[in-house]
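A quick write-up on the structure given underneath.
A single protein chain has been omitted from the complex, and every remaining protein chain is retained in its original position.
Chain nomenclature is as follows: A and B, assigned in order of appearance, with residue numbering initiated at 1 for each chain independently.
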Amino acid sequence: MENKAIEISEIEFGYYKDQTIFSNLSLDVNVGEYVCVIGHNGSGKSTLAKLLVGLNEVRKGEIKIFGQVLNEENIYSLRKKIGIVFQNPDNQFIGSTVRDDIAFGLENACVKHEDMEEIIHEYAKKVNMEEFLDKEPGNLSGGQKQRVAIAGTLAMNPSLLIMDESTSMLDPKGKREIRELTNMLRQENKKLTIISITHDIDEALQADRVIVINQGEVVLNDKPEVVFKNEEKLKEVKLDIPFSYKLNQVLNKNNIKVDSVDFEGLVKELCQ
Amino acid sequence: MPVVFSHLNYIYSIKTPMEFSALKDINLQIEDNSFTMIVGHTGSGKSTLVQQINALLIPTSGIVDVNGIVVDCNVKKLKNIKELRKGVGLVFQFPEYQLFEETVLKDVSFGPKNFGVDNKKATELAKEALNLVGIDESLFDKSPFELSGGQKRRVAIAGVITLKPKVLILDEPTAGLDPQGSREMMKLFTKIKEQGTTIIMITHDMDNVIRYGTDVVVLAKGELIKKCRPYELFLDQDSFNSLSIDEPLVIKMAKRLNQNGYHISLENVIDIDSLVQEIKKEKRYE
Partner (left out) sequence: MNNITLGKYVPYNSFVHRLDPRYKIFAMILLMVCIFLKFASIWMNFIIYGVLAIIIFSIMISSHVKILALFKQLKMMWFMILFILVINVLVPGDESLGYFQITSNWKIYFSAIYNTLYVAIRLVLMLGLSMVLTATTTPLQLTGALEWYMYPLKFIRFPVHEVAMMISLALRFIPTILEETDRIMKAQASRGVDFQRGKLKEKLRAIISLIIPLFVSAFQRSDDLANAMEARGYNPQAKRTRYRVNKWHLRDSFSMFFILLILGGLITLIVTKFDLVAWIMSICA
C-alpha cells in the first residue's frame, strides 16, 4: 500500500527558456493529508498546481503521483485520480448549466449515459446546489460557481483534490461556504488528500500541514502551530500570521505576558 | 462639496420582464474628504450605487449631486458629463483589465488626454501619478502587459488618479491581492486621502473598514440600512447580526474582554496595536 500521494523530487521548471521558477524543489504529501501551500503572489504556488496535473512539464527531476512517475503516457489515467479547482469561477464553468458542467467530466471519463443523472444529483446535493441544476452561470454567485466546479471534480471520484486559490476571488460568504465544504469532505473521506493553495491564513490554520513557498523554494514546512510561530521568517517572505498569533506577539512585546495562540485561550489569560 | 443622493431609485431593464429594482429610495450624504466604506452582500446594490456618482448609470428617479453637478432622470444628454467624470475617478474591480496602451506611461496619460489636457502636461501628470502609486521609473516605457499582477493594478489605479479627482471611488481594490499587496494598496489610498480626496470604497474586508474608514454605509437588497462610524456598527449586537456582516477579530476580542470586566471603548480599536494599547490602559496593567 502506497502511503505517499505526491512525491516531488528535485524538480526544475520555468515557462520560458531563460526563466526559472523552481530550481530544485522537493516535497511530499501523504495520503489523506490536508496541506495548505501559502506564499505571496508570484512565489510559484500556482505553477506548482499546474505541474501536479501535468499541464506543464518539468525540465528536470520527477513528480510521482500515488507512486507513479508523471509522464506523457500515464497523464490521462493519472488525471482521473486528481481533481483541481482553479481560481476564476467564470473561466472554469464549462457547461451551459450547472447540470452540464458537472456532466462534462463524466462525459470525458466515459460514464454511461444512464448513470449520469444519478451522479449529477448526488454531487450537486453534496455541494448544496441541487436546486440550481438548471441555472446558467450568469445567474450564480462566485461561491456557487466554485461549488459547482468542486462538484464536477468530485464526481470523478478523485483521490487527490487540488484547490488553486479557489477562494481568492470570492466574497467572505463564498469563502466560508468553500471552507465548510472542504471540512465536510475531509471528514467524509479520510483517504482524500487535499492540497490547498491559498492566501487565506485562517484556512491554513485548519490544515494538517502548512508549506510556505517563496521564490520557488520551500521556506517552512510544518504543522500550522509551528509555522505561524516563526514570525521572522514569515515577515521575511511577506506573509501574514493569523490574528491570535499576532495578538500574542504584540501583547508580549508590550510586556503583557501570554502563552496562548488561540482566541479563547487569550481571552482566558487576559481575564485572569 | 459632498456627494448627496436624494430619493434615488434605480431600476435595471425597466419595462421588460427582467425588470429589477437595484436601488430603492436612497438618501445619503457622503462627507467631503471622508474615507467612506460601502459594505453589503453581493447583489446588494453597491456597484450600482457608485456608478450613479459619475453618471455611468442615470437614476430612474431622484437625484445625485456631486460637487454641485446634479444628475437626475431628466438629463438625457448630460452636457457637463465630462466635467463630472473629471472630478470623479472610478476604479473598477480588477482594473488591470482596462490597460491597453503600448507603454505604461501612455496608458496612464490616456485619461488626461481624453479630458483635453495637452500631451506634455498629460505625461507630467502621468509621471506624478505613477510615482504616487509606487511604480518605478524603469517600468514607464514597458508594456503594461509585461508587469506583475500587483504592478498592473497600480498602473490602472494611476490611470484613474492622474486627473486628481476630488472623489475617488474604488470597487474592491484589494480583491485577489496577497496580504502584503493589499496592505500596501490601503496605504496608498490613505496617502491619496491626505491630499484632500474623498474616498469611497466598496469592500468586504471588515478589518479594512475599521482600520481605515471614517464612515461606513451598509446596503442590503438595494436599500440603505445604515450610515455610521465604523465602530458603531458593532455596538448593537442584534442589529449587527441581522446585517450578517463578519465581525473583525479585534472587535470580537475587545467585546469578549469587555464581557469579562474590561472597559475597552470600541471606538479606539482599529487594529491589533490599538487593541493592545487599550488593554494596557486597563487598571490591572498600570
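Rule of thumb we're sticking to: contacts are C-beta pairs under 8 Å (C-beta built on N, C-alpha and C of every residue); 3 or more make two chains touch, one makes a residue touch a chain.
On a predicted model such as this, the values are computed, not experimentally measured, just so you know.
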Exercise. Per the definition of touch given earlier, which of A:A109, A:M184, A:V226 or A:C271 contacts the omitted chain?
Worked result: A:A109
Exercise. Any idea which of B:G45, B:P59 or B:G89 touches the chain not displayed?
Worked result: B:G89
Exercise. Looking at the whole complex, which of A:D90, A:E180 or A:D202 touches the chain that is not displayed?
Worked result: A:D90
For this session: Using the touch rule from the top, list residues of subunit B that touch the missing partner.
Result: 13, 16, 18, 51, 54, 56, 82, 85-86, 88-90, 92, 95, 97-100, 110-111, 114-115, 145, 159-160
Exercise. In the full complex, which residues of subunit A touch the absent chain?
Worked result: 50, 53, 55, 76, 79-80, 82-84, 86, 88, 90-96, 99-100, 103-113, 116, 120, 136-138, 149, 152-153, 156
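Keep in mind that, in the parts below, only the chains that are shown with their structure count from here on.
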Problem set entry | Cα-centroid distance, subunit A relative to subunit B, in whole angstrom | 31
Exercise. Where on subunit B is subunit A touching in the complex?
Worked result: 41-43, 148-150, 175-181, 204, 246, 249-250, 252-253, 256-257, 260-262, 272-273, 275-277, 279-280, 285
Problem set entry | Complex contacts: residues of subunit A adjacent to subunit B | 40-42, 87, 141-142, 168-169, 171-174, 199, 201, 238-240, 243-244, 246-247, 250-251, 254, 256, 263, 266-267, 270-271
